[in-house]
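Contents: one structure, followed by commentary.
For this depiction, one protein chain was excluded, whereas all remaining protein chains were kept in their positions.
Our next item is subunit A:
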Amino acid sequence: MQTNVLDYLEKTVKLVPNKIAYANEKESLTFIEVYNSAKSIGSYIASFHLCKQPIVVYMEKSPSAISAFFGVVYSGNHYVPIDEEMPQYRVKLIFDTLQPQMVICDDNTKAYLDEMNYSGKVCLFDDIKTYTIDMLQLQHIKEQTLDIDPLYIVFTSGSTGVPKGVVACHRSVIDYIENLSEVLQIQSDTVFGNQAPLYFDACLKELYPTLKFGATTYLVPKKLFMFPVQLIEYLNEHKINTICWVASALSLVSGFKTFETVTPKYLRTVAFGSEVFPIKQYNEWKRVLPNARFINLYGPTEATGMSCYYEVNKEFSIDEVIPIGKPFHNTEILLLKDDNTLAKGHEVGEICIRGTAVTLGYYNNPEKTKEAFVQNPLNQAYIDIIYRTGDLACYNDEHDLIFISRKDYQIKHMGHRIELGEIELNVHELEGTVHNCCIYDQDQEKIILYYVGNKETKEVKAYLKAKLPRYMLPNRVIKLEQMPLTPNGKIDRNYLKKLYKEKGKI
């Protein structure tokens, strides 16, 4: 039985050593190159006798960064990918949680680390990628590694203002990759066009099936997602046949009428997720790709990646939503009502996930872990952990799950999961602001921040830029004389939403 994700790499490198595994516009790495640099990096880290520790990979999105991930795995530690464009303040928050003893970086990020006064071990990827391989040591480490040991930690928005690190183990990732690959029908001739950043779980969809099947992943330059004609030309140039993108990236292409100029020639599988894909845009894609499979994916980071899928195989009217469908094999969805009993018929309940793909919780954060990773309320006889997503859903007549809304103030904005509370807490810390509240305009896909205080909107914006990643920055910042309150003294979000709708774009 496979207990380590590296078995995928070791099997494939024997079959297709010289095939390209990962490529971007600057470099491409074959499987043997990935294998060798991963073993070198693993040997280097192991020489410090670090074991089961978080090792931060703080690098530009690149094939090298991916081989650094596997290097960390070889060393018996778990990798923590960090967004190189993240503001320093937030990187510090994450480092406070992790207390990492080692960071692998490139020339650019090394300068950031120096500014941060990070005191742990800093190593440049280029300096360690050809370090002498200690095969005996690596084999020993692999034998000591269990499939319940952590593989990676990825950070997600936290409503308390501090990002939460989700810890996933080998077994969860193997379970996910096996079942996802079956649904997406991945093969050795699959050519992925990756869109997701490496610092989210979303990139697992490309990274690991590539290892398992000896497929190829192109890391599509981020810039192209602004220029849809060039994006489709890129897909054609590299004969990309499989994409798993956030729905907003697909909508951008079809919404700009790109297909009047150029159409994708090789795409056979189009998976989308993380947010609603409007039927109007789906129809455009289906029109130019009548033979492609379209698959809606749903799942939270806390259950490794995706938990449910729905292959679109019928027509939808413009006002319908594409279901999130059924759980993957070896995953169960419990739809629990407020009284912790199962939703019946078309009743609405919270999506709760059972299975091997449920992760190990939040790193160094037992309180938050206890809130969301709980004993299955339907079973008191033995340990049976479920993850409560906070997503509300119901079943349709075909017994497919339909996503309805969130229970709280978490939103999906351009494919990113954001707690509005995290933005609000950061504004709260700014002196000179009294009250503040964020709302989300779903139709226009805009985050709107209202605040009361003596700071100018310019100052508030500049302050937030230094604190939050770009995708979390409010698109509108509006100063109010006073904050509308509900009769029991809470900020009246509904009134603010109404105010925004009426005044339009202010």
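By definition in this document, a residue touches a chain if its C-beta (ideal position, glycine included) is under 8 Å from a C-beta of that chain, and two chains touch if they have at least 3 such contacts; residues count from 1.
Criterion: contacts and distances are computed from a predicted model.
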{"item": "Complex member absent from the view - protein name from UniProt, among \"ABC transporter permease\", \"Periplasmic dipeptide transport protein\", \"WD40 repeat protein\" or \"Phosphopantetheine binding protein\"", "value": "\"Phosphopantetheine binding protein\""}
{"item": "Residue of A:G42, A:P81, A:P100 or A:P228 in touch with the missing chain, whole complex considered", "value": "A:P228"}
{"item": "Touching the absent chain when the full complex is considered, from A:K92, A:H140 or A:K257", "value": "A:K257"}
{"item": "Sole residue of A:K19, A:K121 or A:K461 that reaches the chain not shown, by the stated touch rule", "value": "A:K461"}
{"item": "Hidden partner chain, residues of subunit A it touches", "value": "85, 223, 225-230, 249, 252, 255-258, 260-261, 414, 445, 458, 461-462, 465, 470, 475"}
